[in-house]
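With one protein chain withheld, the remaining protein chains of the complex are depicted in position.
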Amino acid sequence: MSNTFGTIFRFTSFGESHGTAIGGVIDGCPSNVSLDYDFIQNEMNKRRPGQSLLTTPRQESDSVEFLSGIFDNKTTGAPLAFIIHNNQAASQDYVALKNCFRPSHADFTYQQKYGIRDYRGGGRSSARETAVRVVVGAVAKLILAQKNIAIYAYTSQIGSIRLTSNSVDLSNIYTNDVHCPDNATAEQMANYIKHINAEGDSIGGIVSCVIKGVPSGIGEPIYNKYESQLAAAMLSINAAKGFDFGSGFEQVSLKGSEMNDAFICHNDKVRTATNFSGGIQGGISNGEDIYFRVVFKATPTISKLQKTVDSNMHAIELQAHGRHDPCVIPRAVPVVEAMAAIVTLDLLLLSQTNKI
Amino acid sequence: MSNTFGTIFRFTSFGESHGTAIGGVIDGCPSNVSLDYDFIQNEMNKRRPGQSLLTTPRQESDSVEFLSGIFDNKTTGAPLAFIIHNNQAASQDYVALKNCFRPSHADFTYQQKYGIRDYRGGGRSSARETAVRVVVGAVAKLILAQKNIAIYAYTSQIGSIRLTSNSVDLSNIYTNDVHCPDNATAEQMANYIKHINAEGDSIGGIVSCVIKGVPSGIGEPIYNKYESQLAAAMLSINAAKGFDFGSGFEQVSLKGSEMNDAFICHNDKVRTATNFSGGIQGGISNGEDIYFRVVFKATPTISKLQKTVDSNMHAIELQAHGRHDPCVIPRAVPVVEAMAAIVTLDLLLLSQTNKI
Amino acid sequence: MSNTFGTIFRFTSFGESHGTAIGGVIDGCPSNVSLDYDFIQNEMNKRRPGQSLLTTPRQESDSVEFLSGIFDNKTTGAPLAFIIHNNQAASQDYVALKNCFRPSHADFTYQQKYGIRDYRGGGRSSARETAVRVVVGAVAKLILAQKNIAIYAYTSQIGSIRLTSNSVDLSNIYTNDVHCPDNATAEQMANYIKHINAEGDSIGGIVSCVIKGVPSGIGEPIYNKYESQLAAAMLSINAAKGFDFGSGFEQVSLKGSEMNDAFICHNDKVRTATNFSGGIQGGISNGEDIYFRVVFKATPTISKLQKTVDSNMHAIELQAHGRHDPCVIPRAVPVVEAMAAIVTLDLLLLSQTNKI
Partner (left out) sequence: MSNTFGTIFRFTSFGESHGTAIGGVIDGCPSNVSLDYDFIQNEMNKRRPGQSLLTTPRQESDSVEFLSGIFDNKTTGAPLAFIIHNNQAASQDYVALKNCFRPSHADFTYQQKYGIRDYRGGGRSSARETAVRVVVGAVAKLILAQKNIAIYAYTSQIGSIRLTSNSVDLSNIYTNDVHCPDNATAEQMANYIKHINAEGDSIGGIVSCVIKGVPSGIGEPIYNKYESQLAAAMLSINAAKGFDFGSGFEQVSLKGSEMNDAFICHNDKVRTATNFSGGIQGGISNGEDIYFRVVFKATPTISKLQKTVDSNMHAIELQAHGRHDPCVIPRAVPVVEAMAAIVTLDLLLLSQTNKI
């Protein structure tokens, strides 16, 4: 397994869905950073389940306990360890799944790889692990804020309901349960998710993200380009199926003359007239907004009857009773934001080594 | 900079477009592998420029010279170093670009990051670097072939011309200059590229790839999931703007009940009835075909007149005279294949450490 | 900071001497290993303080709580996190040290590096951190035992009292408080330590270690040679000042003809007639016993009055009242053993990637 992410600012995560606790250790955190615990807890609350009809009813307070690396509320440079206790594990719901390989879940592949698996709530493969990322991301955000770097992820598509680009007001994101910056679109999306849920089904969507304030010069070509690290980070999130930035997949039929970003001089700074590049050229930030999208599939756990096989390779029928999200997108929003923050801080620190 | 890729089977690359040579060092290569130099050179030829009207006229023999790590034509376990001489650097074409920031190129960002840049032919940021990846990928393929793993990338879209899924005959890929498995579509694509080229413009597209024969159990969750490593690898390629696998961006509006891959028992093996998962579940291969797409933007170098600024922040007009590809897709095909091979071999070797 | 050790079998540690808890996360642990908790706790007890007059009176139960990575008492391949609560932190003893730089301690360097420090009990620089290594080492030993690899460290010198090579009976190590395999020498050493303690002073010594049963072929030249990894591991332990293996420093005046290890054939195996090589040739194990030594300095904390400066650069006098070991050697023995186990298991797993 490989449960560490990052080069300088890096974290190691641990824990299963129904174990004692999940948690992580942040290493390489700059010293003398004031930790705002309310901010961190507030970030956690954005991802916390059980908050609306759109998500799993599992109730977790998700309160974060820091164990080390802090003195007088400041980071000391030593590793920051933290744990989040699992309060409402309902493992009895999962005993029936002990010998069952749920379709499009990781049950089969974990069994094949390790020869053993913790089947309770998906064990290590559960999206519960993403809570750890949000804690680490919150610490990263506190540091990035000192550099005036801010990150905004939001829901831009649910099923085939899309946010139009002229209705993106970033201040609106957390004013609705879908985490979509346009309240009218959000309502449509919410209704669609409720409808899907009532059907015993699930649906996917797209999270968009913009990183504002990154100075030029961040990113380490050739193999740790900014976009390469973002892609790795995003595709490590449960249910993520794709990533694109700047012009991406949607503008593939544009010609060079249509999508080249002309450099201009604006307020004594080199800027670009357009931003099809998504703020990154040659793997390095150019000072413009960095923006990208992540697509997530429909949650594989559904209430509808499904066919599958058990560990003895017998055909069985499966009807899930565990708690689950009909749509992961609203809760994926803060996770995307967290991973973007972690990548950005790590590359920012790395860039401090480019010159002596 | 970060010019090493991989954990166990890893390589370090070096070299600029117009320097003496480019090359690389492969470390962690298993010992006792027979090297088929004809195969390696043939892989190089697939990417070599100057082969058709669709690509840059720069002529490079791209012959690979191995310097170490081989004895009696077999790998010894020691690092395999190789160099490829730059024969036809035409640096005089680039003197005019010394103080110019070409739109959507890496000139500006390299200058900002390093305070110095080799402007000749794009220097380190040139796609010439991808030749090194093809050599490493060829070595990886030779090893994967022993395990019956084969990788096929191909052009699936140029501008808005798309290959339809029922015309994918993998044996056709290298029968045309576009590297598209359907000759009729290929011809359309080729004509379109010629048309774009005649306009002094450029166009992007999509490379699709399938990895066949990967056993179940490959991939290292949580942060080195198979898809995460593939995404990082693909987004490190010049001009890549996005990656998706399995259902990806295109099937975002499917419901869970429509896209869950039911497990079935087939010939005493657990298989899936469909493959929306793209052969990966929970970051680990499930034994089915792994397939993914990479989108590339239009080459930023075009002959049309463009506006930009110079290093003194003066507005200038630019008309490129250097040699360049009107469309990178045909030559990106073997690079995608190479990176997929490198990721797969690295994860295969890593999986040998999962059990004692 | 850099708080992760190892490549495949690797761990991240956290925690300060007087914080809530110390602990660690083991990643890359092979799956399906049965965990013998009694064995692990017994290893902890070997290092635990407060057991004899030879060590600090600080009483810590040092009971280990595992939080993740285990199912049905077996490792699942997921990260193994564990914590050890700090029960008997007596921070009031350290308030006087808040602004004091203790001689030969890390107070000054941590302050210079991080601009902040947790002065309570030495904070992160305390030897309390080594408890984490013993837990990880115990897990490694359980796995190595399956391969018939066993590791024995022991006290071979205290001050100028040396164990002679003809009195090494490995079964005796834990029959005395000094952890010396010869009881008569152990008694001399114990008396000397008590004498030093009564003087308010401290003393150093040497820990020797032998690794038995390592097959040939373990170690990754050129830069992760077996001895190189052992040296890095040992020099990371608090108070360690040197490492040598095989002929080492003591046999520097031997000629090649006197110290070359002739290969012989013994029971159909290639063996060596002597073992000045210490079981390693060219960075790779040769199948013979691996043996090495680690020298530790006298504990810097002493009760005698010392001169130093405070954080305002004023000359002050210091007399330590905190609890401390007059000699770290007895408690360093299990730590050396643990680090040797961790290095050996990591290299053993890495060697599984040498061939396909």
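Miscellaneous remarks
A, B and C label the chains in the order they appear, each numbered from 1.
Here is the rule we go by: contacts are C-beta pairs under 8 Å (C-beta built on N, C-alpha and C of every residue); 3 or more make two chains touch, one makes a residue touch a chain.
Keep in mind it's a predicted model, so treat the numbers as computed, not measured.
Among the residues B:R48, B:K113 or B:K241, only B:K113 touches the chain that is left out of the figure. Although one chain is not drawn, the whole complex shows that of C:H18, C:R47 or C:R124 it is C:R124 that touches it. Mapped onto chain C, the footprint of the missing chain covers residues 1-5, 13, 101, 103-106, 108-110, 112-115, 124-125, 129, 157, 159-160, 196, 199, 201-206, 216-225, 227-236, 240-249, 252-265, 268, 270, 272-273, 276-278, 280-287, 293, 295, 297-302, 304, 306-309, 313-315, 350-351, 354-355. On the side of chain A, the interface with the absent chain consists of residues 8, 28, 30-33, 77, 143, 146-147, 348-350, 352-356, using the contact rule stated above.
Within the complete assembly, residues 1-4, 10, 12-16, 19-23, 25, 27-28, 31-32, 67-69, 71-72, 74-81, 83, 110, 113-118, 123-124 of chain B touch the chain that is not shown.
Basically, only the chains that are shown with their structure count from here on.
One inter-chain figure worth recording: chain B and chain C are separated by 46 Å, centre to centre, where each centre is the mean of the chain's CA atoms. Each chain gets a centre from the mean of its Cα atoms; for chain A and chain B, those two points are 26 Å apart.
Counting partners per residue, chain A has 1-4, 13, 110, 113-115, 124 as the residues that reach two or more other chains.
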